[in-house]
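Take a look at the structure below.
Coming up: chain A.
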Amino acid sequence: MFELEGIFNAVGNFLASFLGSPLLQIVSIIAVAGVVIGFLMVLALFLVWWERKLSADFQVRIGPMRTGPHGVLQTIADALKLLQKEDIVPLTADKKVFFWAPVVCFVTCFLAYICIPFGKGLIARDLNIGILYIVAITTFTVISLLMAGWASNNKYSLLGGMRSAAQIVSYEVPLSLSLLGTVMLAQSLSMVTIVQGQGGSFLHWYIWRQPLGFLLYVTAATAEVNRTPFDIPEAEQELVAGYNIEYSGMKFAMFFLAEFINMFTVCAIAATLFLGGWNPPFEFLSFIPSWVWFLGKSLFLVFILMWFRWTFPRLRVDHLMAFAWKFLLPLAFLNIIVTGFLIYLFE
Partner candidate 1 sequence: MVVNSSDRVEPAPGGRELETQEFVVNMGPQHPSTHGVCRLILTMDGEVLKKVVPDIGFLHRSIEKIAENRTYHQFMVYTDRIDYVSSMNANHAWCVAVEKLAGIEVPERAEYLRVIMAELNRIASHLVFLASFSIDLGAVTPFLYAFRERERIVDLFEMTCGQRLTYNYMRIGGVSRDVPKDFVSETKKFCSYLYPRVDEYEAILTENPIFLGRTKGIGILDLPTAINYSVSGPPLRGSGLKWDIRKDEPYSAYDVFDFDIPTGENGDTWDRYKVRIEEMRQSARIIEQALEGLPEGEIKAKVPARFRPPKGEVFARIEAPRGEMAYFIVSDGSTKPYRVKIRTASFCNLQALPVMAKDLKIADLVAIFGSLDIILPEVDR
Partner candidate 2 sequence: MTAEELTSKIKATFAEKVEELPAVTGIPAFRVKAEHLEEICTTLVSDPELKFDNLSCLGGIDYPETNEIGVVYCLFSFAKRHHLNLRVMMPRENPEVISVSEFWVAANWFERETAELFGIKFKDHPDPRPLLLIEEWDEGYPMRRDWEGKDFIRMPEVGQEK
């Protein structure tokens, strides 16, 4: 009964009844974009609060408690504070690039959500190259980090920017390869088809047929979003916050929020491709709306990523590279070969 698909269809029909064709297109695009962006902003606020509470739990503390019940308004307070901060631009920085770097970062992290299915019928656009588009778009973060590192005119930022570029580019390869297994199983790049291929019970989810692919994906994804143990670009203890040292105020907030939204993106992709997307684990549980299942699975993976951060020490840069190229990459190839072979045998 809470299926949002019905609500969106109703609104769409209502608008179509009095708007002409080109205007309808524009209005519906704006409306969908507005809904997605609004949802993601609220989600980012929630994730920041959740990270603080989780980290407090792991560290035998209680975290924010005073701003609102159990500190739920803490992130809003932080956002308001950052809005009021002075926007400092270093004198010798490259002003144009300095300005555009956080913008590029923030915008590209939303672009991936064009193709992510939030529930049954709740996808902005079901591109038939869905997953390929997402992998391509998420690489744009590299450009923004390099821009930030370069424009700050600061040796530490430059080091941070270069490290992060090397890291993200290296981990793109095993990431994309680990997804190929599920694409082969679903025989399509479209996200909706992949989810529909996992219908039925939880035994149909691709994780059982692609365990290695799942592990590879989670590892590579942690590196993609610069989370510990792969968070060298932000290693405070070594580089004093790396590529975003010189950023203050709202620009810093953009980098910060983009990191959390990116983290949700990779978890959403994993939930869609390996954990069945918006399918419930058992058929009789389908009275719970599909978007609840999707959110639950994604947030569970977010929890795992946050758990990693507060447990492990950090990998050194050359260990990180060696891990990607000498360990993850051969395993990803092995995964593809074995998957292809088994598909051929059983079908």
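Criterion applied: all candidates are chains of the complex that A comes from, given by their letters.
Just so we're on the same page, contacts are C-beta pairs under 8 Å (C-beta built on N, C-alpha and C of every residue); 3 or more make two chains touch, one makes a residue touch a chain; residues count from 1.
Model, not experiment: these values are computed from the prediction.
Which candidate among 1 or 2 is in contact with chain A in the complex shown?
Selected candidate: 1.
Give every residue of chain A touching candidate 1 within the complex, in rising order.
Within the complex, chain A contacts candidate 1 at residues 55, 58-61, 155-156, 159, 228-229, 231-232, 235-240, 309-319.
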